[in-house]
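Working notes, structure below.
As you look at this complex, bear in mind that one protein chain is not there, while each of the others sits in place.
Going in written order, the chains are labelled A, B and C, and every chain counts its residues from 1.
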Amino acid sequence: MSISISARFAFHLFEPTDLLLQFEAADIPEQEVLSTTTKLAPALHVARVPAHNHIGERIWVRAEGAYAVGYEAEVEINRIAPDLASLAAVDPHALPGEAVEYLFDSRYCQADRMQNFVADRFGDLSGGAQVLAMCDWISDNFHYEPGASNAQTTALDSFAERRGICRDYAHVLIAFARASTIPARYVSCFAPGVDPQDFHAVAEVFLADPSVPEGGAWYLADPTGMADPAKTAKIGIGRDAADVSFLTTFRHSRFEFSEVRVTETK
Amino acid sequence: MSISISARFAFHLFEPTDLLLQFEAADIPEQEVLSTTTKLAPALHVARVPAHNHIGERIWVRAEGAYAVGYEAEVEINRIAPDLASLAAVDPHALPGEAVEYLFDSRYCQADRMQNFVADRFGDLSGGAQVLAMCDWISDNFHYEPGASNAQTTALDSFAERRGICRDYAHVLIAFARASTIPARYVSCFAPGVDPQDFHAVAEVFLADPSVPEGGAWYLADPTGMADPAKTAKIGIGRDAADVSFLTTFRHSRFEFSEVRVTETK
Amino acid sequence: MSISISARFAFHLFEPTDLLLQFEAADIPEQEVLSTTTKLAPALHVARVPAHNHIGERIWVRAEGAYAVGYEAEVEINRIAPDLASLAAVDPHALPGEAVEYLFDSRYCQADRMQNFVADRFGDLSGGAQVLAMCDWISDNFHYEPGASNAQTTALDSFAERRGICRDYAHVLIAFARASTIPARYVSCFAPGVDPQDFHAVAEVFLADPSVPEGGAWYLADPTGMADPAKTAKIGIGRDAADVSFLTTFRHSRFEFSEVRVTETK
Partner (left out) sequence: MSISISARFAFHLFEPTDLLLQFEAADIPEQEVLSTTTKLAPALHVARVPAHNHIGERIWVRAEGAYAVGYEAEVEINRIAPDLASLAAVDPHALPGEAVEYLFDSRYCQADRMQNFVADRFGDLSGGAQVLAMCDWISDNFHYEPGASNAQTTALDSFAERRGICRDYAHVLIAFARASTIPARYVSCFAPGVDPQDFHAVAEVFLADPSVPEGGAWYLADPTGMADPAKTAKIGIGRDAADVSFLTTFRHSRFEFSEVRVTETK
């Protein structure tokens, strides 16, 4: 399965400003970047650094005034996407050290506060079947309302308000999974089928890998139901949206627009 | 400089519960663990995993009922603790990839919301001098009030309420530093001079390392003024207190007590 | 129905402090205070003022150091407590002006953020039947956990955490009712059957009064199920717990203890 990606976005910087960009499909074993073109407006400095867990890259830019970014890529997805329902949980004391940080609370995902609800509602299930039940519950109980959330909105807010966009759906799933001692992280990505077309976000959960005795692996899960793991190109991962925004500015800036198109090519 | 550490704590688990412990001084180049004794109550499972950035270890325990931990150690501190005032900031675009995550917002440290205050109050300074001014401001404006904060209290809360304990002081400094594009992280530690004696927490900031051209390093900073970096034994680090609690339980539990003694031995 | 009330509480004031007390059963048509004894420790000033909507009284005290209060009363409850299920809602545009403020958000009851949930879950009901369904839902989905909430906990917090005490149960019901355009207020009260015995809190909702054409009245509703309206003595009312605490101090103070006993006498 290959997908073709085209993305453009622009913003305005009122003074010389440091910012981080992370918008390119990551070149990792589960997906091969066949071709890629990145166009950055001129800047005072540009530097690339590896991103979270060495999945993808971040680009440091120092610039001022109007700034625009263009990106085109062709990505072949080789990810194996098993039925989550068949996957067991990994016992907490068997979790590898690098998965442990994805159990802890993060900026937008306060799992500690969801323990009663998660135990009451999903406590009779475990592993992948539990994660699927969480996805279904979110899908059934939430209203997809662009504009209803903002950069301050947390999983706790979304859970009470029962609405949001992909970012908020992913945050709630991450909080639920962590509250059930399943490591969960945030994945920014490109996927065909996302409506309206835009940068997308899903969750990734750490469950048993049936091919490795006592081993575990990360599996994509999208509570919006819009992204098929077999057609999804990861940009990067993090503990939540605070870690993998496509644009993080360290001064006030004005966002102008973004335009994303993702299509299946074979 | 050597310090002698003695710590005990106990809690009750109402059902078989997975929990994480992180309470031992880390064995890392800047501090040498000369002797150590850890006593854990019997458990269903015990497993050690490396902690954040491979600084120290976490212990997975699965247990039920009353549970107690005892720890004794002798640690020699070899850390070089330069005067922060002499250290320059590292340009954001020169930050190594592994420092970048410590610029982002975390559970308790919402740096994005402190940008106006930090720019207005500390904007005429930079680097270590700026961090010292932040420490002084916190020390001057905060009331050290045990019991005034809890596990939900964030840097934003503390900043408004002007009170808290070491955890809260560290969170506010971390949020301030990040708002000024200085990577900052949370350090749980043992230090003589902490009053009342207890597990302690300070911040660590990433600034230029004068001995390495274009390089940077992490430096301890304690806005409570109680811990001397030359006498502080690190337990572990993380983005904030969510990552390095000495006890994280994944079910409801009842904390019984903790008792910590730290003394200089030479 | 008569009830006998005995209450004592004490606290410590570190400096000369103004405080408000509101702990006595109100003398209002629906309940007759047969006998009453209030003992206040000596104070610098004492003054009584009418409380919210002239239901009950508040006592201003200015004092310092240890302070104790004792209260004994016999109250006859004459309240008519119809089956809520039989009561219609009052159309919003027919609400009297003095009920309108109880539709608005207050410190602990952010009804605006519950609209989706309330419409989805309770939207097919109205009036008293809807309020009863809300009470049942809270009772079924919440854990009564003394110590799990504090003076900062809001209805939004409780709704996510699914736990709390009478105060939190009442706040959630109030937020739900207001989100459905039913005026709702907070009632502090004494009631036999409260377990453990303590000051109690319930909600009151404004619904149609079958005996008055186009009229409305306030009706008690207790989502904890512990207080019977026919045996409940109101202390006071307000928009939420911020308005009718039995003790509000305007400086830091240390609460010592409270002890409440309420029994049916005939």
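As a working rule, a residue touches a chain if its C-beta (ideal position, glycine included) is under 8 Å from a C-beta of that chain, and two chains touch if they have at least 3 such contacts.
Predicted model, so just to flag it, every value in this text is computed and none were measured.
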{"item": "Of B:74, B:161, B:198 or B:228, the one touching the omitted chain in the full complex", "value": "B:161"}
{"item": "Among C:36, C:115, C:197 or C:258, the residue in touch with the chain that has been omitted", "value": "C:115"}
{"item": "Interface residues of chain B (partner: the chain not displayed)", "value": "113-114, 116-117, 120, 141, 143, 156-157, 159-163"}
{"item": "Positions on chain C contacted by the hidden chain, ascending", "value": "18, 20, 45-47, 49-52, 58, 60-62, 91-97, 100-101, 103-107, 110, 112-113, 115, 151-152, 181, 238-239, 242-243, 248, 250-252"}
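Methods note: only the chains that are shown with their structure count from here on.
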{"item": "Classification of the chain A:chain C interface as same or different, half of numbers criterion", "value": "same"}
{"item": "Distance from the mean Cα position of chain B to that of chain A, given in whole angstrom", "value": "28"}
{"item": "Multi-chain contact residues (two or more partners), chain A", "value": "113"}
